[in-house]
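One protein chain is absent from this view; the other protein chains keep their places.
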Amino acid sequence: MKQVLAALVMLAGLAGIAVSPAALAAGKTSMSHIVIQVSDGDPGKWQLALNNAENVQEALGKDKVKVEIVAYGPGLNMLKSDSKVAGGVNAAIDRNVQVSACGVTMKKMKVTKADLIGGVTVVPGGVIEIMKRQSEGWSYVRP
Amino acid sequence: MKQVLAALVMLAGLAGIAVSPAALAAGKTSMSHIVIQVSDGDPGKWQLALNNAENVQEALGKDKVKVEIVAYGPGLNMLKSDSKVAGGVNAAIDRNVQVSACGVTMKKMKVTKADLIGGVTVVPGGVIEIMKRQSEGWSYVRP
Partner (left out) sequence: MKQVLAALVMLAGLAGIAVSPAALAAGKTSMSHIVIQVSDGDPGKWQLALNNAENVQEALGKDKVKVEIVAYGPGLNMLKSDSKVAGGVNAAIDRNVQVSACGVTMKKMKVTKADLIGGVTVVPGGVIEIMKRQSEGWSYVRP
């Protein structure tokens, strides 16, 4: 298995294709991994993103799909302690949804981790996080 | 051909990559297959999605590209019989665009198939449908 993996990575490397061995080893696919983007300031969209996360977990099985919500730009407000959907964000985190806040937006908006709902993950940048997930083979939805 | 396909799937399997043999056999690619998401309640976005579908068919050839519009959340209203863009939806279906309605949203909004424009396909879930298409290699656009 390790040899086959190494051979695949080497072969791809020779052909000029960048392949992440981590992604290959993890077997991440777009049917078992989804990143949901929130970049709107509209609470209606925040609720829709939370519904999407829940529906995907119900349809595929909570333990068979990895769901991440990435909030950036005006979407960061979704993750503040006083957010209109704070209850839903807490419930999502309880269901093992990774809820990520964009570090670049936090700096720009002078928001600190203490201002965010407990359990939110701070990532260096929202778009960078989405690029990383797509490069690992995750599906992408922007409600 | 079948042996090469089997070998590729086996090799990928050994390396821990989930590959859909159906997708491989169908040869679906992101240049010949596109899923267009509608999750806004705004008729302007509905019209834009319909224009996108038509333009893609005109540019690539109606028989050379498979186009699917997936409506969910507030976007479901696009597909109701009394929709402001009902004429455009009918025309898209006539041009072999698959127009899909989210079953989860229908249940939540108490909308039945009888409330929808004739020819609309009901799928179990809008986001699940989009994940499935991405896992099969389709392009994704969210107007």
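Chains: A and B, in written order; residue numbering restarts at 1 for each.
One rule holds for everything that comes next: a contact is a pair of C-beta atoms (placed from the backbone, for glycine too) under 8 Å apart; a residue touches a chain by one contact, two chains touch by 3 or more.
Since this is a predicted model, take the numbers as computed values, not measurements.
Novice: Please identify which residue in B:38, B:56 or B:117 touches the non-displayed chain.
Specialist: B:56
Novice: With the missing chain put back, which residues of chain B would touch it? List them for me.
Specialist: On the side of chain B, residues 1, 4-5, 8, 24-27, 29-32, 34, 44, 48, 51-52, 55-56, 59-60, 139-143 touch the unshown chain.
Novice: Please output the residues of chain A touching the missing chain, sorted low to high.
Specialist: Contact residues on chain A toward the absent chain are 11, 14-18, 37, 39, 73-74, 104, 124-125, 127-128, 130-132, 134-135, 140, 142.
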